[in-house]
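A single protein chain has been removed from this complex, and every other one stays in its place.
For chain A:
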Amino acid sequence: MPAVSKGDGMRGLAVFISDIRNCKSKEAEIKRINKELANIRSKFKGDKALDGYSKKKYVCKLLFIFLLGHDIDFGHMEAVNLLSSNKYTEKQIGYLFISVLVNSNSELIRLINNAIKNDLSSRNPTFMCLALHCIANVGSREMAEAFASEIPRILVAGDTMDSVKQSAALCLLRLYKTSPDLVLMGEWTSRVVHLLNDQHMGVVTAAISLITCLSQKNPDEFKTCVSLAVSRLSRIVSSASTDLQDYTYYFVPAPWLSCKLLRLLQCYPPPEDGAVKGRLVECLETILNKAQEPPKSKKVQHSNAKNAILFEAISLIIHYDSEPNLLVRACNQLGQFLQHRETNLRYLALESMCTLASSEFSHEAVKTHIETVINALKTERDVSVRQRAADLLYAMCDRSNAKQIVAEMLSYLETADYSIREEMVLKVAILAEKYAVDYSWYVDTILNLIRIAGDYVSEEVWYRVIQIVINRDDVQGYAAKTVFEALQAPACHENMVKVGGYILGEFGNLIAGDPRSSPLVQFNLLHSKFHLCSVPTRALLLSAYIKFINLFPETKATIQEVLRCDSQIRNSDVELQQRAVEYLKLSSIASTDVLATVLEEMPPFPERESSILAKLKKKKGPGAVSVPDLEDGKREGGELNGGGERGPDSAAMSASNASTPSPSADLLGMRSAAPMSAAPTSAGSLLVDVFSEAGPAAPSAAVNDDGFLRDLEPPTETSGLSSELQTPVDSPFNASSRRFVCKNNGVLFENQLLQIGIKSEYRQNLGRMYLFYGNKTSVQFASFTTTVSCPGELQSHILSILRATKPVEPVVEGGAQIQQVLNIECLTDFSEAPLLNIKFRYGGALQNLSLKLPVTINKFFQPTEMTSHDFFQRWKQLSQPQQEAQKIFKANHSMDTEVLKAKLLGLGTALLDDVDPNPENYVCAGVIQTKGQQVGCLLRLEPNGQAQMYRLTLRCSKDSVSLRLCELLAQQF
């Protein structure tokens, strides 16, 4: 048995692992694991106390089992016990278990936090690091609440060891990412920036990640980091390869730190200070020069590290976009890489060039590489490289090369990998539309797309071609002729039938003069495809037929015959049957005038951003798609959307496509920021459009009248709609609002997608509540809306003005958190809680969530201090039976004195000492502030430790308040 084991061998563990490895089948493995689980369970439950070593060993086994992919539902307590062990090895395993397996079980978190707190204050650097690693690994909201203020202190304290500083910096970064609201900027901020000057390279490396993240969020506060970063970078770049000792990696000085420094600088515009800027440009030139030097080592690690810095420097140059000289040098460098023998470098060069292509300084330089890129698309063995080549072609496309690029992409499509076909189709469709000089080319291209890759042509694409044909009367005849020819093919794609049916239904008359495409020939051609098509397409064809009756009265008899036959009029599909029946009836009873009105040609579509673009954005994520825009500003009419001859509607579209760079020199911030921030908001609403009206569905309103012809459009079976019907609705979350009676901050709700954190403050009868919505996934939430409602009475006269000071943004990016503020005013006492309703789209499915907001009457308490004498006097004054509410109940939580005190203080009242003659009892006093009146409240809580019971008595100047408070509080203890 190769039980290689270092340090402390845990023999039992090694034996268990080799047992598992020797299992011949999955069943045997499961059997062995169950046996072990039973054994561990009995050990943990046994009477004999386990020693630390055994506990460690069993916890480690559980961890192993978990990592094999099995569920573990016990052992957490034992792991937590290990945390407080004095032995490093036990503590370490305990922390590992917690890091890998902890869930947000709040009871457990409290214990863990205690152990962490002890270790953080132990002043033993090894223990401190373990504790910090654990916080960073778990990174939960509760941990942030407990430690967010402590860690900055450790980080900047003068006597903290370097290794602890490193852990603290990254731990703080983690907490800042999960709970930015809890990490408060302060006096430590400026000292963190100066860690860039630290002598210890490891400290700088760790700190810079933190500084970069903080700078992105608070650029002004961290501005000083720019000059510090430049001088640090300059020192590294100019150092000899041995200067930095162990921070030199394969002859490259501090590659990780260099990359991080260059990335930090990308958070800012170019330095304004001439000297700093000069120094930086020098660094960038040195980096570019070094790329031309012969390598100091043949090892791939050497060239990787060196090129990592080079690519990061190029990113910075592109980000600045103000140094034409550097931009062109960067482009040439990447050009060399395009033909490098290392696949990785070819891949990265293609990727990097995509961004260069969007700079006006380097766009032309990028275009010179078109042949190489086309060649890459044709010959690269690796699909991911080919995909980058396709991306670059898309990015470098403009009017001058559009025909060539579209042709190459089309021919590549014939053999393209299935995984990228849909995206390629979208890109071809977008380019064809954007750079079309004549419409016939556009129509040809799209029909070719359908012919070559029909399965991958989404609805957006064929909707779009129809929209454009309908809006452009000069292409209609050509379109009709072309689809007619395309339909002649014995096997044509169903999407072709859809486009053909729609276009001939509208414009078949334009080619009917030719006997080869007479009305009846057109109809027979379409109808020959009918039986092979799916229901939605058949429905579309039926609509085309009724349009034929209007266009060509001579086809009426033939078509009525078709509609009348059993397979239509008695079709098992309701939609088809209904269309057949209604169209048949319409054609036989309506006069030609009525027919002509009802079946009139489609009116032009309102122009809008292409839904294809929206789809591509959705596929690639916002910001990833930059349509080559360079020419938008300059180009003249004659293109599909750019031309002015069609009036305002078409102009609108080109405006929405373009994030036209202004020709002025100050492009830096704008260029990088604008498309990023603009895209998500528009994409959100556009996606909804796709499902509602962007398709040919929109103009169906034109088919007005009696409305029974409600849908000349194909019935769209979009996934968005169907999933909306099965909306998962969470039930109101009562338990969680109960948790907030005695506290104001915490996590209100959490599931796999969303975390809602809450912070609130109350003064007098006013309150303010901050809601933090965190997207836990890596995918954006679209159409994110929240509404707050006050059910029933609450609305009118109990609790008023619950308004959001500002609406939440409609899009929450993956991993991002947004904030909402609610203002609350208490008019008079109340007992219901307001409801928070949240809706958003996650991957097409509508999510709907209703929660009770933890606004309870006790939030408006003002504590009142009073003497024993006063207390009892008032107590007697409030002696009417309805003023008193009393409950006797069993303890549900710890009866510990400190816990009880904390809860009573959290309630908002004053906790009065030395009032009750029995020191075991608690009495409290407070005034509830509402707008109209003040309600005095006295409370007495009598615990009975033996019986584990409480008696709670409330006396208030208003009876409804007594009752409500009593109800609320009885759940708390």
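Here is the rule we go by: a contact is a pair of C-beta atoms (placed from the backbone, for glycine too) under 8 Å apart; a residue touches a chain by one contact, two chains touch by 3 or more; residues count from 1.
Throughout what follows, contacts and distances are computed from a predicted model.
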"Proteasome subunit beta", "AP complex subunit sigma", "TBPL2 protein" or "Phospholipid/glycerol acyltransferase domain-containing protein" - which is the UniProt name of the missing chain: "AP complex subunit sigma"
Identified contact with the non-displayed chain, of A:154, A:214, A:308 or A:395: A:308
Option touching the unshown chain, where A:527, A:776 or A:874 are the choices: A:776
Omitted-chain contact residue, chosen from A:140, A:495 or A:856: A:140
Chain not shown: contacting residue from A:93, A:389, A:416 or A:885: A:93
Where the missing chain touches chain A, by residue: 2-8, 14, 17-18, 21, 51-53, 60, 63-64, 67, 69, 71, 87-90, 92-93, 96, 100, 126, 129, 132-133, 136-137, 139-140, 163, 166-167, 170-171, 173-174, 177-178, 201-202, 205-206, 209, 246-247, 249, 254-257, 259, 263, 301, 304-305, 307-308, 311-312, 343-344, 346-348, 381-382, 384-385, 387, 621, 624, 752, 776, 778-779, 814-815
